[in-house]
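Note that this complex is displayed minus one protein chain, with the remaining chains in position.
Moving on to subunit A:
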């Protein structure tokens, strides 16, 4: 639990999770590459990643915001148990349905608005915002959460952009065998985080570190 207490390591973990999230082809870079190769123009990568990034930030942001409001508006013990159950439950659900995702009916010939909407749906249903729940529940002030969120998103955008450029240049053909099963890994991560939340609850006797002092 020690690592969860230090602010620096919290930010590092949030950023790592964000970077990992950005590597997932289903979260945006593949769409950006697709659009860029249709036009045969690398600049399209940038034009696409802007709305995709915004969609991701809004999607994650919505999930983080909901948790933050709950954390500071309602009794912590109940919120903690509820979020733990949601995270674990969603993880178990994803474990059996990891291969499915939001069915997108907006097509492939998309504008900025649709790209933003697609990205928002992909991010919010993916549960990456839920992975930040231990930090949100452990935070003393709302202000503590903001840097976590920002570094998470910044790392996500960075890894997404870097991968998009690499794949645009070397081609999908060369990297298809290195694509890991992100969806299954996310399901496992959600379950692990859900279990950590329950353990935190037991260890702290229902109280969070932030409430000890």
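Following the convention adopted for this analysis, a residue touches a chain if its C-beta (ideal position, glycine included) is under 8 Å from a C-beta of that chain, and two chains touch if they have at least 3 such contacts; residues count from 1.
Following the convention adopted for this analysis, contacts and distances are computed from a predicted model.
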Omitted chain (choose from "Ion-translocating oxidoreductase complex subunit G", "Selenium-binding protein 1", "Acriflavin resistance protein" or "ABC transporter") - UniProt protein name: "Selenium-binding protein 1"
Listed residues A:11, A:26 or A:92, member touching the removed chain: A:26
Contact with the hidden chain (one of A:89, A:111 or A:171): A:171
On subunit A, residues whose C-beta touches the chain left out of the figure: 25-26, 30-31, 33-34, 37-38, 40, 98-101, 103-109, 118, 171-173, 176-184
